[in-house]
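Take this structure, written in structure tokens, and hold onto it; I'll ask about it next.
Removed from the display is one protein chain of the complex; every other protein chain stays in position.
Moving on to chain A:
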Amino acid sequence: MKNRSLRSAMTTNTFLWGWALILPTVIGLLVLNIIPLIATIYQSFHKTGDFGKGNIFIGLKNFQKLFSDDAVLQSIINTIKYTIAQVPFSVIIALILAVMLNKKIRGRSIYRTIYFMPMVVAPAAIAMVWRWLYNSEFGLINNLFNLNVNWISNPSIAVFSIAIIGIWSDIGYNMILFLAGLQEVPKDYYEAADLDGASAVQSFVHITVPMISPILFFVIVTRMIAAMQVFDTIFMVMERSNPALYKTQSLVFLFYQSSFVERDLGYGSTIVVVLLMIIMFITALQMIAQKKWVHYN
């Protein structure tokens, strides 16, 4: 009897402590994520008034407009193009670098620092530097290699030039995650494989990749989500007068234009709601697919 009441007192105690400890996070999530999410969905069914006053309910009109808006359809294509170009390269290059930097080579902490550096720099500063590297008249790239390429104003390549900036910025972060994963792989697996006569490539494919597949999966999912939301590099690198903008602007960029430049918050919200659905769909697909290739011990 005595024992039981003690236990229940302890459970209540733990219960309270548990909530107290997660409360800051829950409040943060509510205020910064959940409430804005609901507000956005609410706005997408409205024609919004100035400064959040006088919203008029218009049902699905925003969605109707969206699906007949060529700019939106084009920007979905642009966003997908960017993601397909950015994610695989930033993951594969980072993985290779991580494997190389996991070996005992001279100055490896210097290399690790250098590759991680882009993560520390403000994205706006990165975009500004790249903007002038890419400049067709005065840019370092064209002048150094004596080229005449319109990196950021040729409609057929601009989106890939933007993706290169994304790859460059993400490699360091991905690499650090992979390095952490690689440290966990027991050395004896490689030794055993070595005794059995496996080549370096074979042990990479059959030991390294399966062993770090949970981290690989995590990186791919989060990077995909981030890539679908690309905005700052496009915003910083391209002007409204850029002939390639139409074939480069992402959904988030279009959302920014509608919401904050043209002040049509309702339509802007509709655009991000659609983006949210696309991202959820892709992530759900990945969650299903992971059962085929991710090994959790």
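Definition applied: a residue touches a chain if its C-beta (ideal position, glycine included) is under 8 Å from a C-beta of that chain, and two chains touch if they have at least 3 such contacts; residues count from 1.
Operating definition for what follows: contacts and distances are computed from a predicted model.
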Original post:
What name does the UniProt record list for the absent chain among "Sugar ABC transporter substrate-binding protein", "Ion-translocating oxidoreductase complex subunit B", "Sarcosine oxidase subunit gamma" or "Aromatic ring-hydroxylating dioxygenase subunit alpha"?
Top reply: "Sugar ABC transporter substrate-binding protein"
**OP:** Could you tell which one of A:Asn154, A:Ser213 or A:Gln286 touches the chain left off the display?
**Re:** A:Asn154
Original post:
Of A:Gly18, A:Pro88 or A:Pro243, which one is in contact with the hidden chain?
Top reply: A:Pro243
**OP:** Spell out the interface residues on chain A facing the chain that's missing from view.
**Re:** 50-53, 134-138, 150, 152-154, 238-244, 257, 260-264
